[in-house]
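Please read through the structure below; I'll follow up with questions.
With one protein chain removed, the remaining protein chains of the complex are shown where they sit.
Labels run A and B following the written order; every chain starts at residue 1.
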């Protein structure tokens, strides 16, 4: 069976326990309820009828009328949709491999559960400190899930070729770099990126692609026969796809300002995705010599519209603008799967299992560019007093809209740089032969890290006389 | 393999691209953010503290206290539940066929993504125009999803026997007719139908049944061995069933008036479905000679209680009234699957793959009748000032409650007429031999329109020595 070096009996427990104990200690020292989750603080605010807005970026109300003003009611339904995307969406999307379903859902589950805790600390450290303490509530929970999303995108690039220990080590560093990059973009550069075209998708994709490039396996074709789907694994993957597709409007709008902003962002994303889906089906048929649809395209490219609306979704992109963006994203994404991925693998030695370059990479860059352009053409005539929520610095008159566009463009460049340099360093770290990575002959295979039972209802099925 | 005429390489891309480009042009010309999604308009309303209610049918408040008054917070959670029903519910419910899972989920996805865009235009044209522009927000998104639901019901009737091009053409016309019928019912006749027993279920079912009648295939038994389920396909279908069942309360209450109306509608539907489920299990066992439960009944008939509460759910139907309605719907639906469907197929040549007549047709008519009766017996004593929300014309004294009942009954007749005539015309249009429909020998088969890989984990499973 599998050799001693891939045996997880000590490696995995050690890293899980050490990480969780460190997390517990740091949470104990650093983390507190924020004003809306703390019993005393919230009731003080409620009774004084005066809500300080230092802690969240919602629209300013001068008074608290009722329990409803608690941010929980504004954001918790969106949070739950995002949560489903992270755990069901990403997890099941990756079950398309015929013999890697346990690992796809199971490692997704493990690294997400770790990342959201670690992200709470890292993001809190960079932009949630209050008097030496990290204050947390539903908004920080959404942001932690967002950061986790970037790690899961990178997981897609290395899927089937890594051990769970390796993935946890990757998550430690990627979460940290994500928080640094996010801090630079949102707090230093003043960029807007509510749905994370840059911070989540571009960063996660190019980080993961660089890691998988560094981890290049010249003899991966020894596991080639397992690096494909079967009928039912493709259906399981569609569960992931459809959930991601349906809840992407909630993803992009989860942390925008309250009111029209959340409402508009959700709607823009809805139309972007719908247009993207038609483009995907058309492109999938036209690029196949026999006109047959390819499940890989449907499962992935149909989602590119959500990625591409991640930056501009909260802006006055208009419904038609959203549809054009989604339409382009779908076309680019299918073309990427069909023509670019094989080139990347052969020429650049980038073995991108899930094709994250096509779903998150290129559409993320497209989304960042659309965001820069949409920001640059913003006018007070169009945004009215809503400018304050979307582009506060423009509303205050500190900068022009064009300059906001420049900020957005710089942010894209910074993100790409961070992802590539970070991925390079982390890639080499992950290359150390200490994590129990699978050998080239047993990639894309659950059996190496999971108890898998091969006696099966199928054999029974073949012998119906065995049944009463 | 499959002949040239079913090759989708040109047909599908052409229709997808043409449709999407037309949609983009029309959205560009006609569609605008409504007052609650537009940055300037919403902030104007918020600052003036005065909310015009011209744009949505919610309960009138005289002032806007906070961002919470944005319709997003009243309706978005319901919207997401409806969205899940449309894409997961309908999509997976139809995966019961052993070799048609890709098409069930995949074509459902395609025609839904198209229909919701087209419905935005058609419904907007008929009842959302403001100064030459269609205003959109979360309520129009829900309505677009509702209209899509009707198309998916019709899809259920023709499942396995149609090409994706044919389905898109059907959707174009059905969405249009849906919008006309809805306009006649709600705006001209003044009927109430929040959960769409008439507009969605009765219309979708009888339209689809007429289409499948016109497309009658005398030699369909050549594909008979594929027109059935297998063990795991039935489990996938249960995902669809359970999601439809759970979220039906959100479906029926998604566009009712705010407050008690949404609350009551959701609760009535919850009890109707619970009672329906017990009736379904009882009927399924009693109609089988060996007392064994039939998955077809459980997957479908257990949902009839949601359909039948679609009109009266928002009225003061009472919990016990809801349970009686659900109970009857479950009984009727199982009887339909067991005894009526075979007759419809043999005598009337209606090949109804999913049995939509039993799940949407008869329970929809039942729901319409229950709605008419419940409306006719409405009294001010029972509704109080809530009469304004449920039956505004009765509240104003313009008509009596009995007359509202008559309106409801006429609406059912109109819907049946529209569905039958519309289905007849569209059916003949779909009969043209230009859409690449599958031959009689290859119905209910994914392989004709999808790349399907037949090497399989099963074979691997049979040879465990192949594994390390």
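Basically, a residue touches a chain if its C-beta (ideal position, glycine included) is under 8 Å from a C-beta of that chain, and two chains touch if they have at least 3 such contacts.
Since this is a predicted model, take the numbers as computed values, not measurements.
A.B. asks: Of the residues B:14, B:214, B:278 or B:335, which one touches the chain left out of the display?
C.D. replies: B:278
A.B. asks: Name every residue on subunit B in touch with the hidden partner chain.
C.D. replies: Against the left-out chain, subunit B lists 1-2, 58-59, 61, 65, 68-69, 73-74, 77, 81, 98-99, 225, 228-235, 238-239, 242-243, 245-247, 250, 258-264, 266-267, 270-271, 273-275, 277-279, 281-283, 285-286, 288-295, 298, 302, 316, 318-320, 323-324, 327, 381-387, 389-390, 441-442, 445, 447-448, 454, 456-459, 461.
A.B. asks: For subunit A, which residues lie in contact with the unshown chain of the complex?
C.D. replies: So the residues of subunit A touching the unseen chain are 1-2, 7-17, 19-20, 23-24, 27-28, 31-33, 36-44, 46-47, 65-68, 70-73, 76-77, 80, 83-84, 87-88, 91-92, 95, 101-102, 105-106, 109-110, 113-114, 116-117, 136-138, 141, 164, 231-232, 236, 239, 449-458, 460-462, 464, 467-468.
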